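Input: a single structure, listed below in structure tokens.
Note that this complex is displayed minus one protein chain, with the remaining chains in position.
Labels run A and B following the written order; every chain starts at residue 1.
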Amino acid sequence: MTKQSTISRAEGWRRRGPLLPALIFTIVVTQVPFAFTLYYSTQSWNLVRPGSREFIGLRNYLYVFRDSQFREVALNTVILIAGTVLISAVLGLAVALLLNRTFRGRGVVRTLVITPFLITPVAGALLWKTAMFDPVFGLVNFVLQPLGLGDVEWVSQFPLASVMANLIWRWTPFMMLLILAGLQSMPTDVLEAGRVDGAGPITLFRELTLPHLRRFIELGVVLGAIYLINTFGAVYMMTQGGPGVESANLPFYIYQRAFLGFDIGQAAAMGVITVVATILISTLALRLLFKTFTATREAA
Amino acid sequence: MAEIAYKSASCIYEGTDTPAVDRLTLEIEDGEFVVLVGPSGSGKSTALRMLAGLEDIDEGTITINGTDMVGVPSKDRDIAMVFQNYALYPNMTVAENMGFALKMRGLAKDERRRKVERAAQLLDLTEMLDRKPAKLSGGQRQRVAMGRAIVREPQVFCMDEPLSNLDAKLRVQTRTQIAALQRRLGATTVYVTHDQVEAMTMGDRVAVLKDGLLQQFATPTELYDSPVNAFVAGFIGSPAMNLVSAPVTSEGVKLGGTTLPLERDQLAELHEHGLTSATVGLRPEQLEVAHPGEGVDVRIDLVEELGSDSYVHAHLTADDTGEPATLVARSHSRTPGRLGETIAFRKSHGPVHVFHPETGQRLAA
Partner (left out) sequence: MSDPARPTSTAAETPRKSASTEAVVPRPSTENVHRRRRAHRKHRGVGMIWSALAWIVGLGFFFPVLWMVLTAFKHEREAYTDPPTLLFTPTLDQFQAVLGSGMGLTLLNSAFATAVSTACVLALGIPAAFALSLRPVKRTQDVLFFFISTKMLPIVAVIIPLYVIVNEIGMLDNIWALIVLYTAMNLPIAIWMMRSFFLEVPPELLEAASMDGASLATAVRRVILPLVSPGIAATALICVIFSWNEFFFAVNLTAVRAQTAPVSLVGFITGEGLFWARLSAASTLAALPVVIAGWIAQNKLVRGLSFGAIK
């Protein structure tokens, strides 16, 4: 017995070996800094006042929750993520349906559609700020001119919406790709069976296609939200969070507080809050979703 | 060449309590073709993979030519294996697939080529040597998998349901080819199948497994003629042996309205155990169709026409207990009777098999 169990322990390490470098590296680079963030969040520490550093327990969190700007920014973040994700999902579904047919040049059209997702985010943001949204020379106002809407100052009048427009342009292709994959994984015999059973196209879509797509859309929404929580370049380039904090999201606001306001303690506390909120929401959703998607081979 | 011995070998998968293979003991002779057979989940594959070194031997041991195999990696066991899904290397041509093991052994290139070509000739694969597996038919892939095993000239062949992905006709054909090939090469072979016909036609000896436990290890005729328990009796033979629970009388057992006489030693053992009922077994070919009153009266439920023969499924008419026992008889006549008609089944030849009603163990020889 002992002989065998030592063998399987050796085998265990042989299996673990290849994993360890990646695991250790990831822990060191992601978890250790986060532990520091936790620590900093208990400090009163402003770089502008050297030597002022001291332990203040959870008071930073109190300040943060009392900070009305923080609340506004948190709300902005939720609006930005939820709005972008939902609108992108709807648009993505529509585009995916268009692209799920065979037609001449389908590959080219798909390539065109995904380009906004690939382009460097800051370049895309600049493009929208200038070429699209410029009040005088922008294309949006040029197109809207015949409708009598030609002189809106998009970025300064609707900063959050402008950022969101840029993000939707960027994330619709992402949703489209996921949903298109869902459409293409739809077994055709099911649709055929439905048609034989006398269902019309709308019924087929509602009763068969949409339920099949649901998991894909859900995955798109959750993943999209996880990626979008890190949105920074678009805000930085288009509005700098302004006016005031009207268009700032959490990453930008924390960046401002840390690198422009030098308030390390409070910025760290905000970071912790962001993480807790993100992890709470996404762990649950992701665990559920990945169960339905991935089959796993566990250790024998 | 190789003698193989399983000595109380067990395998327990992690996360399970019951062993997948439970204290298996088998002595396989040099050059023998042994078939492991049993229902799904009975541990056949596991037993084979333990021999091949793909699963740990958790208890007991397996020896090849007397050498303990515990802890010996599969590459050092000189065993070739044919997998159910063939496991051909998709990125290599047929020739490369077959030559891979030789390459690993460090054989020179032309030596390799010679061996591969000889094996290919044997298996009629010469034309396909430069193709990739994806461009082969199922039967051809199967032959490549065989070829990959035989070029190595290993001590032992392991085959795990190598024919289950072929269609019925090809399966029968390949069955005989594999058997012939094995005789010719003389390598000890352990072959897994859940198909008892395959087991009976191919094996020198057959090991019947159930729930990880060895039931019987014997030649096909022995399995057929004297199964050690009701499970083996029911598993071997097609259609399956009729197994009916019947009350014991002084001369035999009561089946329907009539008495089926038993051998004296069978009766003696029944009395010795103090049994008032027993499970009796009659193979369909031991029953013949007769006129009512000439045997056990039955009513026909179904007649299976097979061209030359037919199988008559019927139930006992005189059975007063709730669910009437059903019997199957083999008839050489094409029209043994109509549906719903009352006929009789009569025992034609051979002994009645008698099993313990609870343990299922065979009683007397």
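Some notes on this structure:
By definition in this document, a contact is a pair of C-beta atoms (placed from the backbone, for glycine too) under 8 Å apart; a residue touches a chain by one contact, two chains touch by 3 or more.
Bear in mind the structure is a predicted one, so any value in this text is a computation, not a measurement.
From the set A:15, A:49 or A:71, the residue in touch with the chain omitted from the display is A:15, counting the whole complex. For the chain missing from the display, the contacting residue among A:56, A:181 or A:245 is A:181, taking the whole complex into account. In the full complex, the hidden chain is touched by chain B at residues 52-54, 73-75, 79-81, 83, 85, 87, 89-91, 100-101, 104-105, 148, 152. With the whole complex as reference, residues 12, 15-19, 21-23, 25-26, 29-31, 33-34, 36-37, 40, 94-95, 97-106, 108-124, 126-132, 136-137, 139, 142, 169, 172-174, 177-178, 180-183, 185-186, 188, 191-192, 195, 200-202, 204-206, 209, 216, 219, 223, 226, 229-230, 232-233, 236-237, 250-251, 254-255, 258-259, 264, 267-268, 271-272, 274-275, 278-279, 282-283, 286-287, 289-290, 293-300 of chain A touch the missing chain.
Definition applied: only the chains that are shown with their structure count from here on.
One inter-chain figure worth recording: chain A and chain B are separated by 57 Å, centre to centre, where each centre is the mean of the chain's CA atoms.
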